[in-house]
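Before anything else, here's the structure in question.
Here the complex is missing one protein chain, while the rest keep their positions.
Entry: subunit A
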Amino acid sequence: MGLPNANGDLSTEVEVDAFRRLFPLHFYEKHLLESISPDARPLGRARETTIALGAVASANGSALAKIGSTTMLAAIKMKVMTPSLETPDEGCIVIDFHMPPICSPIVRPGGPAEAAPVVAKQLSDTILSSGMINLKELSLVSGKAAWMAYLDIYCLDADGALFDTALLSAVAAFSHLEIPVVSLNDDGKIVLSEEQGLSDREPVNKEKRKINLSSVPFSLTCVLHKNYILADPTAEEESIMDTILTVVLDSSSQLVSLHKPGGTVLAYTSAIQVS
């Protein structure tokens, strides 16, 4: 197991990259000893986050979220549907998460990536169970019509912390969402109103309104390695460390989800540190 010798400037540079590829764990351990990660972040700091609202003009609500290089685009389209018999006052949210091959070299066309259905399910569980959206707000005419919100999230660049970015983009898209104005036409069906309201049709909802978000969930993904907790890992870090932990808290500091699939044994003290 040869360590690179400092033999002149150029050869040291080449050696570092090669060392990073050949012995990734040792490379990271050397950095962790100094309490820093290779992109010069201190261990507990997350990467730079940006959110852009309204990225998709044709959708009712959309957002583009970036954490470091991980990019997710979320868009919401509203359609009217009849609510189910058990919940005549409630609308419905359908969440779908796509990982097209553009996002990462490990995703190949012809089949969904391994991580995609897992993140999709986690995301829908978190959003629905956190009570962020009151489904009763999505109701139009009780028992006859309610909104169905189709939330699609596309991963454009997968560089670690997929769940965090997806949740952020979903919440941002919901905050940007404007429910369109509709009215009841003669057949008893709901149609979208035109700009100049026709006089014989009463709009069911008067103006475009925003949806209320309560208790917004926030999440953080960390990797654990021996005694070190590294926050917000990149894809490279995620692939070499075997323990990944995602904690989701909502705005009243309630734990929405703690997702730790497998990995090394985590003692209580570390769990407290993370939360």
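The rule is simple: contacts are C-beta pairs under 8 Å (C-beta built on N, C-alpha and C of every residue); 3 or more make two chains touch, one makes a residue touch a chain; residues count from 1.
One rule holds for everything that comes next: contacts and distances are computed from a predicted model.
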Undisplayed chain, where the name is taken from the UniProt record, one of "Ubiquitin-like 1-activating enzyme E1A", "Exosome complex exonuclease RRP46 homolog", "Cytochrome b-245 light chain" or "Integrator complex subunit 11" | "Exosome complex exonuclease RRP46 homolog"
Could you tell me which of A:Ser35, A:Thr50, A:Ser129 or A:Ser142 touches the chain that is not displayed?
-> A:Ser129
Of A:Val118, A:Val141 or A:Val216, the residue in touch with the unshown chain | A:Val118
Against the hidden chain, subunit A presents residues 106, 114-115, 117-118, 120-122, 125, 129-131, 215, 227, 242-243, 250, 253-272, 275
